[in-house]
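Every protein chain but one is kept in place in this view of the complex.
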Amino acid sequence: MTISIPPVNEGDSIKLQPKGFLRYFSFSLDHKVIGLQYLVCGFLFYLIGGVLAGAIRIELTSPISDFMARDVYNQVLTLHGTIMIFLWIVPVVNGAFGNYLIPFYVGARDMAFPRLNAVAFWMIPPAGLLLISSYFINGAAESGWTAYPPLSITTPAAGQLIWIFSVLLLGGSSIFGGINFIATILKLRRPGLRLMNLPMYCWAMLGTSILVVLSTPVLAGTLVLLSFDIVAHTGFFNPALGGNVVVYQHLFWFYSHPAVYIMVLPAFGLVSEILPVHCRKPLFGYTTMVYSIMAIVVLGFVVWAHHMFTSGTPPWMRLFFTIATSFIAVPTGIKFFNWVATLWGGRISLNSAVLFSCGFIINFVLGGITGVALAQVPFDIHVHDTYFVVAHFHYIVYGGSVFVIFSSIYHWYPKFTGKLLNENLGRIHFLLTFIGFNLCFAPQHWLGLNGMPRRVAEYDPQFTLVNQISSAGALLMAISTLPFLWNVFYSAFKGTIAGDNPWQALTPEWLTSSPPPIENWEGSAPLVTKPYGYGLDPKAIKNESTENIEEEI
Amino acid sequence: MTILTQSSDSKPEVQTNQEEEEEHGDHRMFGLATFLVADGMTFAGFFAAYLTYKAVNPLLPDSIYELELALPALNTILLLVSSATFHRAGQALKRNDSKICQRWLLLTAGLGLAFLASQMVEYFTLPFGLTDNVYASTFYALTGFHGLHVSLGAIMISIVCWQARSPNGRITNKNTFPLEAAELYWHFVDGIWVILFIILYLL
Partner (left out) sequence: MPKSSAPLIIGLIIALVVGGILIGENINLLPVDASSNATVYDELFKVLFSIGTILFLGIVGLVIYSLIRFRRKPGQIGDGLAIEDNLPLEIFWTAVPTIVILFVGLYSYDIYDRMGGMQSLQHANHNSQQMAANQRIWGGIGSGSISANNMEGKVGALPVEVTAMQFAFLFHYPKGDILTGELHVPVGEPVSLRMESKDVIHAFWVPEFRIKQDVIPGQPTILNFTPTKPGRYPIICAELCGPYHGGMRSTVVVEESNDYQTWFEKNSKDITTQT
């Protein structure tokens, strides 16, 4: 262990970076700093998106449009969707945890392209600020995050163009990140580390990055065409010039369905990291988990038109996409059974990380079941574009991805800061979020089935009560953020010292100090070929020091 | 290293290794290739849109799209030849013959500019404008996006050419990355043109 630290590609410039707290505001090339920049920046946008969601829920407590002007309502829902997807979930599940963890997992000192990595992050804050500022300039885009033409062409152009520009920036950032992850995972692995030794999150990020690199450019191209239609009055999506509005939907969903997996696959990976540590068990069915991720990636490219069952698609197409979409349930189901099997027979510490992970499993199973139902054309033609769909995808992206983000924060906060988060506050946070979330979104299934379309500011008065219940749930969700924020700030200063490896975890990021040194390990990177080797050798356990485990219980 | 004793399995799994200190290779070409795959997907989206329009949208009245083949065919030849000349430039650099390398690069850039000029001539002789109808719009979007790539390539070649000006310049047979990167990009742009030519003009 006396080997000197070898410089990475741009090691010299890393040493020139600012130290201390300031480095989080700098063009840092350190993957850990960039990861935390992604996380905090994403969380700030989450708070903004949450305020917008609150505005929507306040408007919907009464069946008439009374809280804000109708066009403002459409701007709010557009911003809410865009911010939550492009500025919160995608950057956090990919950028934040990916940047922080992947170099550890492959045994590298940084990402393959540190400078590109920093550029990718620094594209996000300006894009996000631009997007939000469009509301104050001339009104934000008001055609939903899907921006279907001709609506997006006929609504005020300034807001729509700013929206397009921001999404292009965010898409570019996402592509750069994806390239970096693929190169890091495939090319930067430490000698001796085989692909099938990698922690599951690496596989999830590899799959996700393939989706990002192959699908995001199509969205970018489509949005450029849309902007031409707005600015230069070209005819891509203008029926009067022979254009075709459904072509936009095909191109848009060719990205935006994989985007669902871009938000969810990394979450799957993170859960696969968290559960084995706190259950003290190996991840069940590693090999099938890897294959099911890859199956989801492949299938993810051939299911997009299930968003268009009512858009005027020919019957054969509806049939094909129904079948393809349904079959995504198979690899996804495998993953869920494997997680349950990981829980089975474990020594589960019921801490906040595990609670949020299990909350994710429960929510996502419901979202997955409604997803399979929505894939069936005859079922979908009734509930398409209704609150049933709203409920479904919030179960996927909030109940799924956001729960995992919170779980991951509880799990890796000790690594980020060297302090433990307060368990009691964490459990209160979990309870409030879980109850609030289900109270908010479960009733929306019924609303959709009974005739409430999505994206409306006014609705049939018979739905008032259920909408008010839903808004009450949203209020609980908003309140749930408070103990979390307090916990994060309080623990950063006064939290219990965590030690380097409070969870006794075996994955490589825990085999260094907390927080880790600038190039991840003082010595050389450890070779971890069994990241989930819990309980494999009972004799070794007897010798272990158990203080930390005791504490955590 | 207290961690090692704490849990289960131990030394064969967690160990340090001398090999690790080998320097990581240069992965920039890999990164560029991945980026070009992404770029190619943008074109793929445009091609898919064009083919869909062609398959399902009826022609508007008064629109005939018999594109002249002579000029684009000449353009195809120009780009294919330029790929070959770029390859020769790379070979010259490996021999550390910067003069010859520069000559081939200049020729390549010239061919690229000739392509752009000939593309301009085609634009000005076409019977339709950008906003006439969806075919016109798609035609200009596809060829324009490709032309943008060619222009970028020409600029890149000029920079590479300047950097390779002498055996002591930035680009030598020891540092071939900028030239190789530009070459890979140029071949990519040529490949896209061949597909574009087949889809837009021949089909």
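Labels for the chains are A and B, by order of writing; each one numbers its residues from 1.
Keep in mind that, in the parts below, contacts are C-beta pairs under 8 Å (C-beta built on N, C-alpha and C of every residue); 3 or more make two chains touch, one makes a residue touch a chain.
It should be emphasised that the depicted structure is a prediction, and the values quoted were computed from it without experimental measurement.
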| item | value |
| --- | --- |
| Residue among A:62, A:326 or A:513 that touches the chain left out of view | A:326 |
| Option from A:28, A:99, A:117 or A:143 whose C-beta touches the chain left out | A:143 |
| Residue, one of A:35, A:91, A:107 or A:346, that touches the chain absent here | A:346 |
| Sole residue of A:58, A:130, A:365 or A:492 that reaches the chain not shown, by the stated touch rule | A:365 |
| Absent-chain contact - pick from A:120, A:457, A:511 or A:525 | A:457 |
| For chain A, the residues touching the chain missing from this view | 65, 69-71, 73-74, 142-144, 148, 150-151, 154-155, 239-240, 243-246, 279-288, 310-315, 318-319, 322-323, 326-327, 329-330, 333-334, 336-338, 340-341, 343-350, 354, 358, 361-362, 365-366, 369-370, 372-373, 376-379, 381-382, 384-386, 445-446, 449-451, 453-460, 532-536, 538, 541-542, 544, 546, 549-550, 553 |
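One rule holds for everything that comes next: only the chains that are shown with their structure count from here on.
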| item | value |
| --- | --- |
| Approximate Å spacing (C-alpha centroids) for the pair chain A, chain B | 32 |
| Chain A-touching residues of chain B, taken from the complex the two chains share | 1-3, 5-10, 13-25, 27-28, 30-31, 34-35, 37-46, 48-49, 52-53, 56-60, 130-138, 141, 145 |
| Chain A - residues contacting chain B, complex | 1, 3, 6, 8-9, 107-108, 112-113, 116, 175, 178-180, 182-183, 186-188, 190-192, 213-218, 220-222, 224-225, 228, 232-236, 238, 241-244, 247, 250-251, 254, 500-501, 504, 506, 510-511, 523-530, 533-538, 540-541, 543-545 |
